[in-house]
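Structure in structure tokens, see below.
We show some of the complex, not the whole, and keep each chain where it was.
Lettered A and B in written order, each chain numbered from 1.
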Amino acid sequence: MQINPIHLKELAALINAKFIGNEHHLITGLNEIHRVNTGDVVFVDHPKYYNKALNSAASTIIINKEVECPLGKALIIHPEPFTAFNILCEHFLPKNYSLIETSNTAFIGHNLIKMPGCYIGNNVSIGNNVTLHPNVVIYDNCVIGNNVIIHANTTIGSDAFYFKRREKNYEALYTCGEVVIEDDVIIGANCTIDSGVTSTTKIGRASVLDNHIHIGHDVEVGEQCLMAAGVAIAGVCKIGNKVTLWGQVGISSSVIIGDGATVLAKSGVNENIKAGETYFGAPAGPAKEKMREIFAVKQLPNLISKLYTE
Amino acid sequence: MQINPIHLKELAALINAKFIGNEHHLITGLNEIHRVNTGDVVFVDHPKYYNKALNSAASTIIINKEVECPLGKALIIHPEPFTAFNILCEHFLPKNYSLIETSNTAFIGHNLIKMPGCYIGNNVSIGNNVTLHPNVVIYDNCVIGNNVIIHANTTIGSDAFYFKRREKNYEALYTCGEVVIEDDVIIGANCTIDSGVTSTTKIGRASVLDNHIHIGHDVEVGEQCLMAAGVAIAGVCKIGNKVTLWGQVGISSSVIIGDGATVLAKSGVNENIKAGETYFGAPAGPAKEKMREIFAVKQLPNLISKLYTE
């Protein structure tokens, strides 16, 4: 998320933190690590990820240890970077939910069919020739392209499911991102597409989603993908173009699936899939291997009987 | 779907297509292949299915090749039968969504309890003593029997998930069917039951559905079935009477399940199941066989250790 540019010194003061770097160093955005750009603040609180954060595109790093500051960057030292980042996001991007059905700040194109019970939040942008069936909910800041159809009781832009475990509770990472639905997308009934944390969850042009589909925060779905009912994709996955996910498939967070890949029904994917491959199983592997395994397992009871009677 | 009867010549003219047959040959309906009756137009665009379409009950076949016309039938030759069929459906059965909570053309029986936020579309028919919990959505043309209870945020009659892959997008088969919910059915919260494409998705008398259940287009569920939470049934399946599907079961399209069969939780069914059988697994098989396999697999690590140390 872009913010009005602010100097390092002023930003650090907002969270009462010490900083390392030029006090006039400029901050122009807030993003979490998967989506950082030059000018952004990012946070890191585990030594395992220090290098990733320090070497990312981010210009300023909130960190819980005084380390060497990379050239041209700045550090903000804070005992709880996660919380510090949340405070900054809430400061610069405060929530102010609209309590009316269609916010006055929504931008709506031509020929919207908006059926009863739909909610359109602040700063939502809707293209031309869009159909929203009854009770569709679109949270603040989401962007819906042209010719999009969304079926009843679907939720677009709910908060990211991204937490830090504390002793007494889970602290949620403050969601201030958006969902972008590109042109010609069709979304079924009772689906949920979570907002990006500070950035974008994207459904690419002409993709079609059946009912009861869950898309986690910051997922990027390519163009012309097809997902059957009950698919659940965890946060930060990257799904290529023309990918097919059959019914009830689940995909773990941060998995990358190549163009034209297919995942067969009920599979659980926890590793990347190359373009054009077909996967099956839970945990999923190449479908041909899995089919061989299934065939082998069918023979196993008799094999064991035989081995133990020989 | 029935349409006002029309002669072959006039119908073919609507899609600028050549026809084979008597120009006064009468067309009385439009249906896709799984649901055709005498008098219907059907479409077929793949040689693999030519015979099925030509020998079906349909009286008129839209086809992308000049083949021999069966006796007493007619052919319409069109390079894109799928698109041609869509054009005809839209022509004869145009959508005209109601933008008010309860359509003026809905027929509602006695003692309806309609809680806030429910949507009742055009030509919906609702029997006596029905309870619609808040935010239930019923699309156009659906038929709800007597004594039916539908829990909150459930969607009845959303579009079929039926597409043809084109180079640049997915072309949707135009949905103009309906859902029929028979008497004494109970449907849980946040369920989705898709409309038949040109025909009917049916939930049989006294069946009970838990929450988060998905029923695809043109599925026929028999009487007194029980489905636990998270079941997803793909399009065109036929589920017998007194079938039990436990939690999170998935069923592939066009599967037939016999009366009194049981599918255990989390199974994925991709083959027909005979009456009275119990299935388990993904892919599912007879539960006894699967339990033997599971027992055998438990022994496998030690068996392998033993074989490799002998």
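List of remarks:
The working rule: contacts are C-beta pairs under 8 Å (C-beta built on N, C-alpha and C of every residue); 3 or more make two chains touch, one makes a residue touch a chain.
Values in this document were obtained by computation on a predicted structure and should not be read as measured data.
Shown here are 2 copies of a single protein sequence; counted across the entire complex in this file, the number of copies is 3.
Going forward, only the chains that are shown with their structure count from here on.
Note on chain placement: the centre of chain A and the centre of chain B lie 32 Å apart, centres being C-alpha means. Chain B contributes residues 97-101, 117, 119, 135, 137, 139, 153-155, 158-159, 161, 163, 165, 168-170, 172, 190-192, 194, 212, 214, 216, 230, 232, 234, 248, 250, 252, 268, 270, 282-283, 289, 292-293, 295-297, 299-300, 303 to its touches with chain A in the complex. Of all the residues in chain A, the ones that touch chain B in their complex are 113-117, 131, 133-135, 149, 151-153, 184, 186, 188-190, 206, 208, 210-212, 224, 226, 228-230, 247-248, 265-266, 282, 294, 297-298, 300-301, 303-304, 307.
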